[in-house]
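Note that one protein chain of the assembly has been removed; the remaining protein chains are unaltered in position.
So, subunit A:
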Amino acid sequence: MTTETAPAETRAGRERRRLDEGTIRNLGLVAVLVILVIIGIITRPELYSDPTWVRNNFLTILQQASAIGVVTVGMTFVIIGGGIDLSVGAIIALAAVWCTTVATQSFGAVGMIFTALAVGLGVGLVNGVLIAYGRLVPFIATLAMLVAARGLAAQISGKQTQISESSVINGIATTKIVGIPLLVIILAAVVAAGWVLLNRTTFGRRSVAVGGNPEAARLAGINVKRQTLLLYMLSGLCCGIAAIMLTSQATSAQAAMANLYELDAIAAAIIGGTLLSGGRGTIVGALFGVLVFSTITNLFAINNLSTEVQNMVKGGIIVAAVLVQQFRYQSLTQLFKR
């Protein structure tokens, strides 16, 4: 990073440096993951000596990361676009409760999936309209939605746990394809689709432009309002997918499910390198962020430790990640300042 001859530097050299910025961060997160695994090996060597257990535990971590990972992809897009979505946990609860009502279940698995996705998209649409066209601050609009959607979910379910009778839905969590759980495959598919969407499509380019400098985007002829609306709908859609995944895992749904998912998703996106002020972020980083959190959870579980300590550690990691981000950003801007 400290090349002495920037003006005369070749373009390839600079391109490499730009790549480095994201890659170094991801390598950092991989290092954190490795450290977490090493701590696991040190604290429970007897478990790690069994290869079958290691393999199953690895898949368990991925499986636990699957639903929150899908939500984080949507969240990353919203944050890159200069917004925030505090209502993701509530949308999941509402979508899951709505798709497991007796009436919806009578339409079978396809009806349930359709309902969950439609509810997610619909709530995202309301968020997006309020923010883009009603000019509400995203924080306030989605905070209101957080409260309202959970309220509606409690109303629909009558505060009861609704059992899913659909064997197809319940089977999603138990199905494995060539040894890989279907939930993990769904996560991989959403992450891959998110990566392509962000890096290879006009939708992604617009998202970055709208989050990076909304006025410049507007004056370049980009429809900022429509793009903002679409971003919240995308987040809602991801919540709908996550709702099906969680319902399948629990074979039931209730109004209190997916509690505090908004915080986990935001935290994962941030430690993955997404700038909270918008305009910059990566999907791969967000995925690593999710994996760090689910690996910590797993580490605490195999050591039979309390969730209280776990939450404190999570908080510390978020602070550390943002500190690192600020430091790196400053050194980068100074590098280019003359």
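Quick note on the criterion: contacts are C-beta pairs under 8 Å (C-beta built on N, C-alpha and C of every residue); 3 or more make two chains touch, one makes a residue touch a chain; residues count from 1.
Here is the rule we use: contacts and distances are computed from a predicted model.
Selecting from "NADH-quinone oxidoreductase subunit K", "Tryptophan synthase alpha chain", "Monosaccharide ABC transporter ATP-binding protein (CUT2 family)" or "3-isopropylmalate dehydratase small subunit", the unshown chain of this assembly corresponds to "Monosaccharide ABC transporter ATP-binding protein (CUT2 family)" (UniProt protein name).
Only one of A:56, A:106, A:201 or A:307 touches the chain withheld from this view, namely A:201.
Interface note: of A:41, A:140, A:192 or A:219, the residue touching the hidden chain in the full complex is A:219.
Looking at subunit A, the residues touching the absent chain are 1-7, 9, 11, 14-15, 18, 200-205, 208-209, 212-213, 215-223, 279-280, 333-338.
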